[in-house]
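Note that one protein chain of the assembly has been removed; the remaining protein chains are unaltered in position.
Showing subunit A:
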Amino acid sequence: MLTAMARAIERRLPLIVVSPLFAVSLFFVYGFIAWTIWISFTKSGVMPVYDFHGLAQYERLWATPRWYVALKNLFVFSGLFIAISMALGIFLAILLDQRIRIEGAIRTIYLYPMALSFIVTGTVWKWILNPGLGIEKVMRDWGFSDFTFDWLVNPDFAIYTIVIAGVWQSSGYAMALFLAGLRSVDDEVIKAAAIDGAGPWRVYTGIVLPALRPVFLSVVIILAHLAIKSFDLVVALTGGGPGFATDMPATFMYAFAFQRSELGVAAASAVMMLATVCAIIVPYLYSELRGARR
């Protein structure tokens, strides 16, 4: 009798052990998302209140000029960041795929920025791009006395400095993913094409790159995901300034939540970010999971 009970417990032990773990971690994600969504439908200001108040916070959000600046910056930044990182990534991956003996060392150099915090990256690029002492000064010392490079403090161009630093940090990552993809293309097909007289250019454009389509998709999604979440880099490099010229949704949300104490608007902006990420990630995860099961 006792052993039977012990057996029954033993059989259910896995579930007994892991279900609180799953319950807690799912609660911290989905329970909290629900809380934030709920707050975005209330009148919450400095303190959260829980009475339903309709779409008022969303109306306020979409009537805030600063939100439009953040959205425009997100589009400009992610477009350039993704395009340049990918172009650089695929280019470097193809260069590295030419049977380079010191490939390991070079790859290490291309990829190390990925190990750094965006705060460190922001700090060093802020110094390099500093109009008084950085690139601008060097160029002037070299005799180009009219050379100006003040993007960091120029509201119209500051967003591009974030692109510069972001690409420096993440292009190596894109390179590593593309390189892994290149290595997984079937050698036999390439050899066959080469025997048929296809030159390297034809081999890449005709066979290798088309075979990499899924890798392209992964890289776009990973970079887009990085771009939407970008917060640290903006804070470290420009602090969202000059003014709020380089605000992004992530810094916007932070400012409204912790500096201006407008919880409702902050929650509404967070929900907009979540919706954007969902639109990109959910179809991707769905296809990946389905692909794995097949």
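The criterion applied here is as follows: contacts are C-beta pairs under 8 Å (C-beta built on N, C-alpha and C of every residue); 3 or more make two chains touch, one makes a residue touch a chain; residues count from 1.
The criterion applied here is as follows: contacts and distances are computed from a predicted model.
Visitor: There's a gap in the complex where one chain should be. From "ABC transporter permease subunit", "Oligopeptide transport system ATP-binding protein", "Fe-S oxidoreductase" or "Sulfur compound chelating protein SoxZ", what does UniProt name that chain?
Guide: "ABC transporter permease subunit"
Visitor: Which subunit A residues would touch the chain omitted from the figure, given the whole complex?
Guide: Considering the whole complex, subunit A reaches the absent chain at 10, 13-15, 17-18, 21-22, 24-26, 28-33, 35-36, 39, 48, 92, 95-100, 103, 106-121, 123-128, 130, 133-134, 137-138, 141, 168, 172-173, 176-177, 179-180, 183, 187, 190-191, 194-195, 200, 203, 218-219, 222, 225, 228-229, 231-232, 235-236, 239, 249-250, 253-254, 257-258, 263, 266-267, 269-271, 273-274, 277, 281-282, 285, 288-289, 291-292.
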